[in-house]
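The complex is shown incomplete by one protein chain, all other protein chains being positioned as in the whole.
Order of writing sets the chain letters: A, B, C and D. Residues in each chain are counted from 1.
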Amino acid sequence: MTDFSYTILIPLIPIFFFLIIGLTGHKMKPIISGLIGTTGLSIAAILSYFTAYQYFFNTEKIDGAYQKILAFNTVWINFTDKLHVDMGVLLDPISVMMLIVVTTISLMVHIYSLGYMKGEKGFARFYAFLSLFSFSMLGLVLATNIFQMYIFWELVGVSSFLLIGFYYEKPSAVSASKKAFIVTRFADLGFLIGILILSFNTGTFDFISLTDIHGTAIASGSGIAFMGLSTMTWSLIFVFIGGAGKSAMFPLHIWLPDAMEGPTPVSALIHAATMVVAGVYLVARLFPVYAISAPDGLTVVAYVGSFSSLFAAVIACTQYDIKRVLAFSTMSQIGYMMVGVGVSRYGGHEGLGFMASMFHLFTHAMFKALLFLGAGAIIHAVHSNVMTDMGGLRKYLPITHITFLIACLTIAGVPFLSAFFSKDEILTAAFHHNKLIFFVQLFVAGLTAFYMFRLYFRIFWNRDTHYHHTPHEAPLTMSIPLMFLAVASIFAGYIPFSKLVTSDGLPLEAHIEWIVAIPSIIVGLLGISIAFVMYKKETTIPQKIGSSFKLLYVGAFNKFYFDEIYLFVTKKIIFNYISRPVAWFDRHVVDATMDGIAWITNAVSFRIKGLQSGQVQQYAFVFVSSAILLGILFIYLFSI
Amino acid sequence: MDYILSGNQIMFILFSAMIVIFSILTVTSRRILRAAVYLLLVLISTSGLYFMLNYQFLAAVQLTLYAGGIVVLIIFSVLLTSHIDEKFESPALLKKVYGAIASILGAVLVINTLLSYTFIPGIEPAKDVNMNLIGNSLISWGEQGYALPFELISILLLAAMIAAIVVAKKVKTK
Amino acid sequence: MDILSLFVIIPVITVLAIILVKNPMQTRLISAIGMGIQLLLAAYLIYAYFAERNAGNMDEMLFMKDIIWYEALNIHYTVGVDGISVAMIALTSVVVFAGVFASWKVDFLPKEFFISLILLSSGVFGFFISLDIFTMFLFYEVAVIPMYLLIGIWGSGPKEYAAMKLTLMLMGGSALLMVGLLGIYTNSAPNGGPLTFNILEIAKVHIPIEAQRMFFPMTFVGFGILGALFPFHTWSPDGHASAPTAVSMLHAGVLMKLGGYGAFRVAIFLLPDAAHELSWIFIILTSISVVYGAFGAIVQKDLKYINAYSSVSHCGLVLFAVLMMNKTAMDGAILQMISHGLMTALFFALIGMIYGRTHTRLINEMGGLMKVMPFLGVAYVIAGLASLGLPGLSGFVAEMTIFVGSFQHVDTFHRVVTIVAVSSIVITAVYILRVVGALLFGPIKNDHFLQLEDAKWYEKISTVTLIMAIAAIGIAPLWLSNMIGDSLQPIIDKLTIMIP
Amino acid sequence: MHTVIPIEYFLVTATLMFFAGVYGFITRKNLITILMSVELMLNAVNIIFIAFNRYLYPGQLEGHFFALFVIAVAAAEAAVAIAIIINIYRNFQSIDVEETDKMKY
Partner (left out) sequence: MNLESFLLMRHELVLTIITLIVLVAELSVNDDNKRKVISIATVLFGINMVIGFLPNMAGILFGKMYINTDLQWTMKNILNLGVFVVLLQSVAWLKETENKIKISEFYILIFSTLLGMQFMISSGSFLMLYLGLELATIPMAALAAYDRYRSNSAEAGVKLILSAAMSSAVLLLGISFIYGTTGSTYFDVVALKYTTAPLQTLAFILFFSGMAFKISLVPFHLWTADVYEGSPINVTSYLSVISKGASAFILVTVLFTVFNSIALIWKPLMYIIAVLTMTVGNLFAMRQQNMKRFLAFSSIAQAGFILLGIIGASNIGMTSVIYFVFVYIFSNLGAFGVVSVIYYKSRKENMDDYNGLYFTNPKLSLVMMLALFSLAGIPPVAGFFGKFFLFTAAAESGYYWLVFIAVLNATISLYYYLLVVKAMFINKNETPIAYIKTDWPAKVAILICVIGIFAVGFYSGIYQYITSISFGI
């Protein structure tokens, strides 16, 4: 066995650099802190690649399956004899894959930000937060147990909060960061409850024992407990709520568009490539448990994923802020991944969906990061987020244009680019499992192609906009990551994922099923064509369509009013109908009772002052009559 | 024997009637000097009762100290502080009601309790009360000796005297 | 001189020294030195504790010292510590140390201020080392009373009202408490023999169940009032709002812990049967506390009120966990006490520092302070994150231990209320973020704020001490958790034996 | 000496006298008359002592001596009381009890 204990360094390096930059960053030159952070992440990335190589190619398999390797483990806290939280590194195909994704994208973003964030106030802070995020995300993917995962889950949440709120003087950024945190926190509540139920049932947090398909953990709690579902199903549904929150699944998606208030590299890293897929990763992590003990849970996952992807795609067609379009696109793509795992079953070819989902996660990370970084370059050039301020940019930004186009083609599912393969596998799995979902996803594929090319044409073609100062291509630090990711987007599809990352660790024979692929290609091209017609030149078609489907359009444009609903729930219900009454009750009932007791005492004190009248004869009367009354009391009433 | 007994009864009825009536008059009379005189009569009747019970010494003390001393003191002070013929208005009704409640209730309670109790006379033979015995008791310090209280009362009287002086003393103005 | 008594003696000596000196600077220095020594002593105590345990000393209490005091009533001065007390002592010394620095610039009667503050702390230390209910109660009241003066003289706002309310409510609580303690005392020898106040002795006997039923509620509520048990918590918002910085720190940070500690060390430990029988009532009350406090905090406008309500919520969690009566939950309760102590002290310290600059505590009058005072801003964010249970900071460890522990209970009732309590983490996030957002972020509302300075050196000492403690527990909780857990074992044993 | 007058007669007489004193104490306006009422009460107690002594415990003279000392105490009390009352008269120009209520509540 190869010794993997060095892998603990992968998360530790970023946190070490976080501390350095965080504590001393304000004293050093900004660029230095950026370079330090980038260096740190490069080391981590190199280590990750090395680990991946070692794991996939230099580790012996048992019965041909990749094993879960506990590379490092230390007890962090003991709850009970059985339940203890460890900190460690668990290597298995998906975690190793995630290592690659996280370190790669993170490194790219680090490099990209050297240019993008140049001259920003708080440059060092930005790099510190990036390092913190990298640490948290790495910790999450390497978690050996569900509690460690939860811990890092929270940490990525807070890193995301910090980065979204990076421009803390901008009220919109502040409220977006708050929203992101609170919504995901709410979802995490579900996650936590899920963990509590799960651990109560199975008596363990540990992934290895949890997912051991022959173990005791997986078999426990399968009896029907509540509303026709087993305890295990409930716990996993709760866990999935956590995942749904992080991955912006309907209806917990509302934070994601707003999260675009953060700097664009952050959006690329956190809100496109890594953190938001944590939900998928979570389900994948617990996949054996889902598949064997709680298939109903998987159904929920599939439907939520499917609906979210449709929902997001529809909205994406109407948005003008390019980052928001990308955000909804992300949501939609993650929906795909969810569908992938949701329609999958454990082991063998049944596990195709799982594999496809992981595959798509990988490819999506590449092209979505590319899209965001490209968008960043555009924004960098025109100083605006809004599509209507753009047009004809292909002349000014050649590299960005090309790379962006590649990304758009990829996401649209054009054959032989990476996403073609991964999306196709998902559709195939869905096709075999659930036809309804399959057709929805097929439709979404078309929508995806449409809105991405709407974006593309609107930015790079369309009318020539007059710019205050001529947009110019981004510096090298920004374009190198673009180019790297473009290459990755093209070729990532050729990685033999079905051999490496599968539900049971055994290699899988996957090939393109043309019965599924052809419709998807057609739908994709259809989407592109429509976009071409509508947006290649400035036309009035969009308005016409918008006004003819007014209700749908307005609804989608306003994101189906979900923000307003949430606002209503939080502001009106929680704030006005719960908290205010509670505060009022506290002041005017509980506290008033206490004050009232004091007041009554005082009032009584004044009431009885007449007893002390100053009249000695009255004193005598009280004296004598008290004596007499006591006499009567004790002679007649209290006689023994 | 009959005669003596009935005489005793007559005396008792006389004295007790006087005591009760004059007591009430003392506390209700609206002329202060009359009240003092009624008090005197009560005290004298009381000493009559003592005589009747053969406690001549006590009766004498009662007459001299109480009737002679205290009442005279009271009358002096009345003269010092009020006009002799002053007649005060009747006390407020409320006060009367309070007083009546307290005293009637108290009297009923005490009398009721007293009457319900069966007193058992002591078995020791009666002592002949004479001056000799009284004198000896007052200076003996054994059981049934009253030397200590006697000394104590003397200090009390001295202290009372000084107390009275202190209250009455005037600063000499130069 | 035994090491434990030093914890009471050092503050007293410090006070005497302060009385002798003349100027404020010396006063501060002496306070700082005295409390610094106390802090070192606490560190040494932890070291000595582990040394002793590692040497194989498995006594329930270590460093015991027993002096007969009032022989007729069998009152002893008995001190001794287990891991729990050691932890609480460490907490106290950290908070007091930070408190001294946080009140560095008290310029109105500084001497008197520090004397009261340190006297208060000696009461707290005494409480934690006591093993005799009498001395425990004595120190308890010693700790409560200086509070009146501290709030009344150095407070702000309706300070006299608040001080009086606080004192009277706490004393009203100690009325219940005293009856409860005396009840325990008078029932401490059901099989004959001398009555005793000694906790360890009482723990060995079985107090008749009727007596337990009567005295458990009294003792628990008595301590609970100090631990801000709903509906007896209303002294807390007013008190905290009016108290000067260091006092809020000490009060929320340490004094409220006396309630939790006492509830568990006396009420539950000594009256286990009744605790099992009646705990459901208090579990409901405390879970109300947890949620209610959090909701109450959402709409408050005054920083201190927000924190006070947040304390109600967090301290409610302590009592909640204590009532679960299993090892994990109790372990969590102790951790929560320490964690809440540290972070709420940090909060109040920061609020004091911010108030000292902006002269307002209303969040809607502030904004964008992060820009002008980054150090304080960052510290405030850290405190907030600790409060909402961010992993890596102490709050998370404590809350999770509580939740996991409580959820291990066999009764469905307990698990359901646990979920109710768990939901507080979201509400907490809401109000913490609201405050952080309104206070530190966004544009600066008042130009006058631009002139403000960031933290001074003494303020930094105060803040950094607390943050370090918070982070230390949050990152490496195992030693602390084990220290507490091992000491809990005898208590759990007793609780389980008592179940028929 | 035996007599057919039962002891209860004495006791009832004395009780009536006592409570007449109580009535006087509560109702009279003049301080001196209040003092007189007190004397009535003391005197009533003396009668009770004497009656008990004579009827029940004639073997000793405790009641007798008690009464004797009560008389002496009464005298001392009266002396001081009168001194104070005269002092009141000087201060208030009146010995109405209802005026001596400057301190109350």
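What we mean here is this: contacts are C-beta pairs under 8 Å (C-beta built on N, C-alpha and C of every residue); 3 or more make two chains touch, one makes a residue touch a chain.
These numbers were taken from a predicted model, which means no experiment stands behind them.
Asker: Could you list, sorted by label, every displayed chain in contact with the chain left out?
Answerer: A, B, C, D
Asker: Can you tell me which of B:I32, B:A67 or B:V110 touches the chain that was removed from the display?
Answerer: In the complete complex, the chain left out is touched by residue B:V110.
Asker: Could I get the residues of chain A that touch the absent chain, sorted low to high?
Answerer: 601-602, 604-606, 608-609, 611-612, 614, 616, 618-620, 622-624, 626-627, 630-631, 634-635, 638-640
Asker: Could you pull out which residues of chain C are in touch with the chain that's been left out?
Answerer: 69-73, 75, 134, 137-139, 141-142, 145, 148-149, 152-153, 159-160, 164, 167-168, 171-172, 174-176, 178-179, 182-183, 185-186, 195, 214, 218
Asker: Go through chain D and note every residue touching the omitted chain.
Answerer: Considering the whole complex, chain D reaches the absent chain at 18, 21, 25, 31, 34-35, 38, 41-42, 44-45, 48-49, 52-53, 56-57, 60, 62-63, 65-66, 69-70, 73, 76-77, 80-81, 83-85, 87-88, 90-92, 100-104.
Please note the rule applied: only the chains that are shown with their structure count from here on.
Asker: Take the average of all CA coordinates in chain A, do the same for chain D, and state the distance between these two points in whole angstrom.
Answerer: 96
Asker: Based only on mean CA positions, could you tell me how far chain A sits from chain C in angstrom?
Answerer: From the centre of chain A to the centre of chain C is 36 Å.
Asker: Please report how many Å separate the Cα centroid of chain A from that of chain B, as a whole number.
Answerer: That pair's centroid distance is 102 Å.
Asker: Among the residues of chain A, pick out those that touch two or more other chains and give their numbers.
Answerer: Counting only residues that touch two or more other chains, chain A contributes 617, 621, 624.
Asker: I need the residues of chain D touching at least two other chains; which ones are they?
Answerer: As it turns out, chain D has residues touching two or more other chains at 22, 25-28.
Asker: How about chain A: which of its residues touch chain C in the complex?
Answerer: By the definition above, chain A touches chain C via 26, 75-80, 83, 85, 147, 150-152, 154-155, 158, 165, 168-171, 173-175, 177-178, 181-182, 185-186, 188-189, 192-193, 196-197, 199-200, 570, 574-575, 578-580, 582-583, 586, 590-591, 593-595, 598.
Asker: Across the complex, what residues on chain D touch chain A?
Answerer: 22, 25-28, 34, 97-98, 100-105
Asker: Spell out the part of chain C that touches chain A in their complex, as residue ranges.
Answerer: The contact residues of chain C facing chain A are 165, 168-169, 230-235, 237-238, 292, 295-296, 298-300, 309, 327-328, 331, 368, 370-371, 374, 385, 388-392, 396-397, 400-401, 403-405, 407-408, 415, 418-419, 422-423, 425-426, 429-430, 433-434, 437, 440-443, 476-478, 481-482, 485.
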